[in-house]
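Everything on this sheet refers to the single structure shown next.
Heads up, one of the protein chains got dropped from this complex, but the rest are sitting where they should.
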């Protein structure tokens, strides 16, 4: 009762939810490791060393061993993580923002919404990977086009969630009160309804983040993702196929890193869903 | 001040049809929610519109507050027919003058907005007050007027009880200085004791701000206390109209009589259930 404002309350709720907390902390640890460690430790992920090819983990200062041309696997996993996280996060952010706009407006203006939703249906009819391959194929294999392809693929998902949350909010009397006061569409959408759908939006964006990382890995695996020689978990897994019987570490470390990251993000998202659930707050 | 004989609100031959369409032509289904409803609300009067569920009373409220358009008929505010006004005209001439308080006090407020935020927003939209300071002062004094205080300003809706929230909703409606307040079942969801407080408050505010009320309810016992005139709606038709004294003492239709007789009285010796 005494808590004024919103800050302390959501923080309290966050602390009361172990899922969110553990997920969030682990995600932060992974991100920090991927972004800071190669930089702080002066790690080189590209230097080849023919004298230490396919070295086993632990040997000669290589924590995770080396690959077929003697590059340090630990550095490559971290750098690959940096690429995956960057691509996933950018795609989630772009898809999130565009999806929020599309979702809000398509709920508020039924005719526009009908059209936008049919476009979304069309987009969703393509498998995400297929769309990604075609897109990268036609616009060139760069990190930017991978991000763009993934963003487009995930816009409908975010838009749908935002739209249904907005529609539910529009049945609340406070929207009628605003119309009755003479408020315009933008004020109702952005200064009122948006505040109430933002929770569901954040949760959905988190899931898109995890999904985008997976799809990016799949695209890289078939060679339509992050261009070589830049490491990404997907193309590292692709490279490891040849040595799967002789050098297990080439498969296991990027694979575990990928699975762990996706798991942690999903965990974080699931926790947020509970923390941000407005029904629990009343 | 407008001339006294001109009513503040005229509702003329209001009809509203809802059409549900299917694929085939035959599937079109017309539901007549309102059939030729006419009545007038005088300055500083309380007009009660009574009816059971499905009688069309909420549809009437929505048309008067310009949230919906009638199929035919007109609504006139203080001599100004606003039935076919554009959103811009409505905002300029009508919205600020006709305010509405809904039944559910909780869903009428944005759960993520502080009370100050809600009241200031109302004033911003209607261009009441020049500076934020001025608006804040107005919000504060209105909250005090409805029995709360400045302590309420920075709180959020979930921190209040239903009765307090309904006071806040009334305050928000009144900060834009309307002339007509539509109360759509506004006290129906409240406990008896809280309901009595809000009814008393409404009586006081009416005097103080020279308001007219359109009081929409299913509860006839409240009508007798608060209203001057009463209209009885049944399945979209206004079956009876008159002063509260007339209608309660001598209802002209069996329907109204039945409605009146169906209110359980807190007096066991009346034996209303017998027979």
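Some notes on this structure:
Should a chain be cited, it is by its letter among A and B, assigned in written order, with residues numbered from 1 in that chain.
By our rule, a contact is a pair of C-beta atoms (placed from the backbone, for glycine too) under 8 Å apart; a residue touches a chain by one contact, two chains touch by 3 or more.
Simple rule for what comes next: contacts and distances are computed from a predicted model.
A chain of this complex does not appear here, and its UniProt-recorded name among "Spore germination protein", "ATP synthase subunit a", "ATP-binding cassette domain-containing protein" or "Peptidoglycan glycosyltransferase" is "ATP-binding cassette domain-containing protein". One chain is not depicted; across the entire complex it touches B. In the complete complex, the hidden chain is touched by one of B:13, B:29 or B:272, namely B:272.
Within the complete assembly, B:220 is the residue of B:220, B:233 or B:247 that touches the hidden chain.
Across the entire complex, the residue among B:9, B:152 or B:259 in touch with the chain not shown is B:259.
By the touch definition given at the top, chain B reaches the unshown chain through residues 52-53, 162, 191-197, 199-200, 203, 218-222, 224-226, 248, 258-273.
As a convention for this text, only the chains that are shown with their structure count from here on.
Considering their complex, residues 1, 4-6, 172-174, 176-183, 187, 191-192, 195-196, 278, 281-282 of chain A touch chain B. On the side of chain B, the complex with chain A involves touching residues 65-67, 87, 90-91, 95-96, 98-100, 102, 104, 107-113, 121-122, 125-126, 154-156, 158-159, 169, 172, 176.
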